[in-house]
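With one protein chain held back, the other chains of the complex are shown just where they sit.
Going in written order, the chains are labelled A, B and C, and every chain counts its residues from 1.
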Amino acid sequence: MKEFLIKRTLQMIPVLLGLSILIFGLSRIMPGDSIRLKLGPEATAEQIEAFEDSMGLNDPIVIQYVNYIKGVFTGDMGLSLQTDRNVATDIVETFPATFELMLVAMFLAILIGVPLGVISGVKKDKWQDHLTRVVSLSGIALPKFWIAIILQIIFAYWFSLLPVVGRGNIVPTEITGLRLLDSLLTLNFEAFINNLKHIILPSIALSIATMAQIMRLTRSNMLDELHKDYIVASTSYGLPKFMIVYKYMLKNAFASTLTIIGLSFGALLGNAFLVEAVFGWPGMAQYGVQAVIYKDYNAIVGVTLVIGIVFAVTNLIVDILYGFIDPRIKYDK
Amino acid sequence: MMSKVLLSIEDLKVHFTSYEGTAKIINGVNIHLNEGEVISIVGESGCGKSVTVRSILGLVPTPPAKYVGGEILFENRNILKFTKDEMQKMRGQDISMIFQDPMTALNPVFTIGEQLMDVYMWKGKKRNILSRVNKKLKQEAYSRAIEVLEKMRIPDPTAIMKRYPVELSGGMRQRIVIAMALMHTPKLLIADEPGTALDVSVQDQILIELKRLVKEEGISMIFITHNLGVARIISDRVYVMYAGEVVEEGDAKTIFEESYHPYTNGLLASIPKLDGSMGDGIDGRIPNFLNPPVGCRFYDRCTERKSVCKDTRPDLINLLNKRKVACHLYSEGRN
Amino acid sequence: MKKSWILFLSVIMAALLVAACSNDGSTETSSSTTKKDGPFVYVAQQVVGSIDPAKHTDETELISILNTYDPLVYPKIEEGVMDPGPHLATDWTVSEDGKTYTFNLRDDVTFQSGNKFTANDVVYSIQRIIGIQQGFSWLWKGVLNPENVKAISDTQVEFTLNNAYAPFVSTLTQLFIVDSELLKENSVDGSFGEFGDYGQAYLENNVAGSGPYKLTEWNRGSHLNFSKNDSYWKGWKEGQLEEVQMKIVTEQATVKTMLNSGDADMVHQWLTVEAYEEFKKASGIVVEEESSVQLQHIPINMAKAPTDDINVRKAILYAFDYDVANAQILNGATQAIGPVPINVTGHNSDLQPYKRDVEKAKEYLAKSKYSGDELTVEFMYLADTPSQRQLAQLVQNNLEEVGFKVKLNGVPWTTVTETTTKPETTPHMVVISDTLKYPHLDSHTYGIYHPSAHGSYRSSSWYEDAETTKLLESARSAVDPEEQLANYIQAQALINENAPSIYVANPNHRIAYRDYVEGYTYVGILGYDLGFYYLSIK
């Protein structure tokens, strides 16, 4: 287990380094005059030159990259042009919001996607199957920002049930930065309800595509399970169908679904860029979108790197969980 | 012998639909089993023996399968007409089954103990997300699981309970598969070629174990095999199936002494001889089920075929010594 | 099986409903016209980049600054006019030559830190903004040397300009006074000698002003929270806004939803015309609509072929359909006549507006040196602003009729400001919405058409005409008001004749708020309608 962890962590390093080179390179060939943006339309050429020098933008790109990486290890990800602060500071501030949104969305996706996938698989080619498949495929097929806006119109505009934007206005004492968790830890139920109401719509909008993916995979895994000997055997022992489906088949099916959940985290991160914009969710993805629009070099590199790290770590965690679910997996292999 | 009939399969016909058409997989099979008796169904793979026995437990998915005729009477009730609930009540308790491949018949992600205990606790019951198990039942299940494992002569059952299938040897797993089927001491046990995937020596041990248990507990058993030699060791009577039909039936002993049907002769010839040489075997393949021969289904491969065999289907006829055979060679009352 | 499923789903639905319906004050029906609990919510469309009064450039930054700081002079909101009136300065005098301004200051003002406001803070503030050279520092570039600002006493300050500068007092609406003692305490090493970094690092996250509100929370992507400064020198009355939240929301559908549901109390002025029409029909919402002092125009790049030829430009001006643009796209806007908005004092009312005349356009095109060439022009506009999109396609259609090819380029605002820094990269045409930067017509004459303004998005036409330059300079430095006005009038005529821009419209200014909001006044200066101190709740 320990060896496995070390090995996997070491494997992450070249990928992340490669990613940083790729994105860093991309960001430096970006056209446009984003420094002017920061200094204002009336800035003079000398002002811009001086500022570029101070940011090291006139050094050779290799030097710039090496300096950047050195900085990253000391918590300095360069100056953000949008906020005038260290990008690391911005990311630390915005990341918990995105992370919380993703966790809730993933929770919803699993909570709804897995049972629907099970039903769809068990009732293959019956109406339940057709209905769940069409609904979930529609979930994949709909543009995320569209779902987001439609949800707003229905729940906020027509029925005034839920708030439209933002992350809740009652802030619990900060422990983890995840407000739902913090409010529970501090037994601040007012804050919990308030933040829950704010997170419902964005997390639903974010989760729909992932939910559909999980549903599809669970379905096909369940179909595979259906014909496995041990399942036919369980039936012959007279076990209740519910138990066969939700215990004996699901655990096996879920083991394979789990690997997809790791990958879905990527899709979730990508879609967060769309959903956070609509819901004014003060997260890292919205910060990233702004960075792209403002051509904020350092912020783009920083956000992308963090996404790469989150993605890699999630997959590592998923692999570990996989081992807990399926005793056939051995880490030392 | 006046023992009670436990199970009788009457003129069972099962068709399978696929894109190519309708395959008549089981074509009028008659089998019966008395209480306390052990019978074997012998035939090549694909002959329909598995479909026949799985029909008894309602394990054949419909569609693609379709029951077009006949009935399966268990204690005089037609299993084919059972509701899902009745079927589930019957499974495990009245009839249980041992699966062929111990490598795949155990769920890989649960411990042996959990699987055994679930069979004990949940068999025949309804379950939903809110169901709970009381402690007493759990303890009962635990001791029963240990008991059955001990019966199967599994060493250190308490340790085995905590193990996952992947951690055990094939022979051990096969014993556990049998234990699963015996959790409730069923009246009828169906054994689908247990142990074929294992070493011959291990297989022999397991068969001996199985035979002993069945006798001890007074369980009736249907034993599926492609090996007549095994059938002889384990069973009282033997049914030989070919291409969805029973072609010969009789006491295990007498069939070995004198087999009538050319197919049975072929099977006997395929048993490895004591000197180690392989038998002759039978040339050719099982016929196409979509368009089976009008006459005898064995026609193409038969070494003794006659012109009548091509167009007329031979009926299973009674011979004098309680033997039955479906072959035109005997239609005029040979013997 | 089925039953258990229904049970399971019901539990989930019930949980969601409980969460959805439990009331924390924001779930009342939209027909209500009483304010929801919580702070006053104003929705803005753009992220606030900086809250440093030496660095602000756009509306949202200005709003956050004018609510936390005080300028010397303030537009006369109560009188409904944009002219600067006393604020931190009680009155002022100008010398004969128009160069020396002496301001008397209030002596009862304290900063939010508790420090007393004195003339030294004014000196520090102007030195700071000119030193940092960002934001609105260009207003005083070449006009005022920082060392020529002197504190005569604690309550008197004197500005000596390099030459007479007519709009000087008006420009002071962009000079916000910072707490010099606080900043000196919090300065770190920087490039400004004894002043260190002028407290720039400190002001990235903090406020050093005397304004009516304290900044209590700033989440860059999403909102700023303000709460009242109890010791504000103008005092507080019942009904004034004590807690204000400025929320940044970029999605228009979301903005509409928020105002309709009462989650927002007031929303910004940049929504589509259609959105305000919808608001007018909704109950409980007031839409304030009035003619503005804004100029919506399409500068034409005069430094690049083929639009360097005046005949090509005139062809464009005559090809453009002003009526469709004003009546249908901008829904009831007035056609602009020249660069100065019609409502601004000093607008030249003798100017002849251009009208669509395809024949005339073709004639001009035939006269141009590019006659017979295949002409392609690039047209840049803000992709996410519907009216600009519509204008773009109107122009494309109009010009194709005359014989141009138009390449549309929808971009974010940042691209506009980037590309317009150099004549080569500036597109042939770009849609610009330009409000007065300070309450004086100089903003739309000198500020756009004097060569010193080149490199800013405002002067995307790269206008350079010696005669105009001379007129603008003498207008600025004229001490006699009549002479000054005459110069500005003449300059407008000259600019209009040189056709540097399609003067599309002086669009109406619209803003929408819930009907319990009182005291809203729009005087024409960007941002100054959103001094929250002047609003109250019924």
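Throughout what follows, contacts are C-beta pairs under 8 Å (C-beta built on N, C-alpha and C of every residue); 3 or more make two chains touch, one makes a residue touch a chain.
Assume contacts and distances are computed from a predicted model.
Peer 1: Unshown chain, UniProt name, "Monovalent cation/H+ antiporter subunit D family protein", "NADH-quinone oxidoreductase subunit L", "D-ala-D-ala transporter subunit" or "Multiple resistance and pH regulation protein F"?
Peer 2: "D-ala-D-ala transporter subunit"
Peer 1: Going by the contact rule already stated, which one of C:Q127, C:T171, C:S292 or C:Q390 would touch the omitted chain in the full complex?
Peer 2: Only one of C:Q127, C:T171, C:S292 or C:Q390 touches the chain omitted from view, namely C:Q390.
Peer 1: Which of A:A50, A:A267 or A:I320 sits in contact with the chain that's absent?
Peer 2: A:A267
Peer 1: Any idea which of C:T34, C:T90, C:N120 or C:Q328 touches the chain not displayed?
Peer 2: Within the whole complex, the residue contacting the unshown chain is C:Q328.
Peer 1: What residues on chain A make contact with the chain left out of this view?
Peer 2: On the side of chain A, residues 14-16, 18-19, 22-23, 26-27, 29-31, 125, 130, 133-134, 137-138, 140-146, 149, 153, 157, 213, 216, 220, 259-260, 263, 266-267, 269-271, 273-274, 277, 288-289, 292-293, 295, 300, 304, 307-308, 311-312 touch the unshown chain.
Peer 1: Tell me where the left-out chain touches chain C, residue by residue.
Peer 2: With respect to the unshown chain, the touching residues of chain C are 251-253, 256-257, 271-272, 274-275, 278, 324, 328-329, 383-384, 386, 389-390, 392-394, 396-397, 400, 406, 408-412.
One rule holds for everything that comes next: only the chains that are shown with their structure count from here on.
Peer 1: Measuring between Cα centroids, what's the chain most distant from chain B?
Peer 2: C
Peer 1: So which chain ends up in the middle if you average the CA atoms?
Peer 2: Located nearest the centre of all protein C-alpha atoms is chain A.
Peer 1: I'd like the Å distance between the centres of chain A and chain B, where a centre is the mean of that chain's Cα atoms.
Peer 2: Distance between chain centres, rounded to whole Å: 52 Å.
Peer 1: When the centre of a chain is set as the mean of its C-alpha atoms, what distance in Å lies between chain A and chain C?
Peer 2: Computed value for the inter-centroid distance: 37 Å.
Peer 1: By the touch rule stated above, which residues of chain A touch at least two different other chains?
Peer 2: 241-242
Peer 1: Would you mind listing the residues of chain B that make contact with two or more other chains?
Peer 2: 128-129
Peer 1: Spell out the residues on chain A that touch chain C in their complex, using ranges where they run on.
Peer 2: Spelled out, the residues of chain A in touch with chain C are 32-34, 36-44, 47, 82-85, 90, 93-94, 111, 115, 119, 149, 152-153, 155-157, 160-167, 169-170, 190, 193-194, 196-197, 200, 241-242, 277-283, 286-287, 290, 293-295.
Peer 1: Can you name the residues of chain C that touch chain A in the complex?
Peer 2: 1, 4-5, 8, 12, 16, 19-22, 24, 26-30, 38, 47, 49-50, 55, 57, 133-135, 137-138, 141, 204, 219-223, 245, 247-251, 253-254, 256-258, 260-261, 263, 412, 414-415, 417-418, 420-421, 455-458
Peer 1: Spell out the part of chain B that touches chain A in their complex, as residue ranges.
Peer 2: The touching residues are 57, 59, 84, 88-93, 96-97, 99-101, 104-110, 118-119, 122-129, 164, 166-167, 177, 180-181, 183-184.
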